[in-house]
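Every protein chain except one is present and positioned as in the full complex.
Now for chain A:
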Amino acid sequence: MAVHGIDLGTTYSCIASVDDVSRPTVHRNQEDTDTTPSVVFFETPDNVVVGQTAKDSAVIEPDLVVSRIKRDMGHEVTRTMHGRPYTPEEISAFVLRKLAEDARTATGITVGDVVITVPAYFGAAERDATRKAGQIAGLNVIDIISEPIAAAITYGVLNPGQDARILVYDLGGGTFDTTVIALVDGDIEVVCTDGDHELGGADWDDRLVEHLAERFRQEHPDVADPLDDKQTEQQLRRDAEELKKTLTTRTKHVVRVMHEGRVAKVEITREEFEGLTRDLLDRTIDITRKTLNTARAKGVDGFDHLVLVGGSAKMPAVTEALTKELGVAPRLQDPDLAVAKGAALYAFEETYRRLLSAGDRGRAEEMAARAGLSDGQRQQIAGRTIKTVASRAFGIKATASNTRREYVAHLVNANDPLPADVTEGFATLDDFQTRVAIEVMEQAGAVASDAIEDNNKIAEGDLKIPPGKPAGFPIEVTFSLDTSGLLHVTAREDESGERLELSVRIGGMSEEEVAESRAALARVQVS
């Protein structure tokens, strides 16, 4: 069984695997495109449509079409379709099933073991939800890795024995992310990540559409606004996309805006286009600079490689601006498929490593031989590991004894290596307390903060205190966070041996629920 890598994106998804000459190859879907819109249409209770047709169907059945479900991953929100509530995990599972099914149609090989990518800022809850989406889809998720790490693998800049610092600039259709990765002694780690989730290539298109419409209005003020006509607007949108693509290879292009029998001939040069969208590009550059400053504060001063990811990174202005700003020529190869390909490479490598560490050298070597790997390549693969770190801070709600201010005392901080096991001592606040409320908090925003409002409560329980104890009676709290994002919290007082154990299934769905929904949804046809 081949192992696959899946880029489960906000707007588009993509699946790839390593072929018989050890190259990652993207499998096209049944509609013959590399990427599939991450859109799900609940046509009937037993039939779900995913992809372009689902996207088109939003016009007639908007209430039965779900898009951008990735934004809900790790949150407990459901969408009810035909009377059944669906979790984000279940809806994502349909996208995964479509990808797996189409890959099987294209190659004849059933998709089993997969690695799915997630944004670097995804916390334990979102990662766990993504893993569960894979399980519901009937896949065996061998790992969840960060998108920028996957991209860096595709670019071949993560080689063990060669420490490196990598800046990843990812400008997708609707999101922008920038991440610094460090490879130290073979361990790969995300140093910091930032971005703007409302900024993407679509904003560049919008500017062009507005420009084309404005030029038409100037030339023909006596006819109706072209943007008021749905058909003309759609044509302008297609024209803008084409124009953007054309201007990556040519320095000028002409678009004839036709509406109501009138024509406006609009010639636009690459410089003009760049002028129209300068502020958008500047925003990405500002965020990139900020990310580099954050990395510097964490001891990562500068970077050795700059890699570009996302279809919109193909715009020549991106390369130019980054070269000018950072003094390093960025690498650009297949930016829209780099994440899926990297996931496929990682899935392949990880399977090889696991076979080796399980002592199954025979199967490991057979797998490597099938992909035509040399001894050197095998050794290189065997030595590469991704260090899993906590992506956000976790702690408990505490009250300062002197000021009575409530705050969050963090036990695990973002970027702490996993598994993490931390114990801290606390004490009762008042005389004769009979119980202590343990409230487990998770960092909500991008930056850790001890303010209550910047954290979400993810679990709570009471620890009993023996009667008659004065204030300051000691209790101990232990946080154990494993690599899959399962948080185990223990609070205890040593005198009577009273304990409170909380297991936080960060992610919402329990294993039983996952198994149930996998069985229930297996009956639903996905096309």
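Points to keep in mind about this one:
The rule is short, and it goes like this: a contact is a pair of C-beta atoms (placed from the backbone, for glycine too) under 8 Å apart; a residue touches a chain by one contact, two chains touch by 3 or more; residues count from 1.
The criterion applied here is as follows: contacts and distances are computed from a predicted model.
One chain of the complex is hidden; its UniProt record names it "Nucleotide exchange factor GrpE", one of "Na(+)/H(+) antiporter subunit D", "Cytochrome c domain-containing protein", "Nucleotide exchange factor GrpE" or "ATPase component". Only one of the listed residues, A:Gln235, A:Thr385, A:Thr399 or A:Asn456, touches the absent chain: A:Gln235. Interface note: of A:Met258, A:Leu356 or A:Val422, the residue touching the hidden chain in the full complex is A:Met258. Here the missing chain is touched by one residue of A:Arg23, A:Arg104 or A:Arg405, and it is A:Arg23. Residue positions on chain A in contact with the hidden chain: 19, 21, 23, 25, 28, 32, 49, 53, 56-57, 59-60, 230-231, 235, 238-239, 242, 258, 260-261, 372, 374, 376, in rising order.
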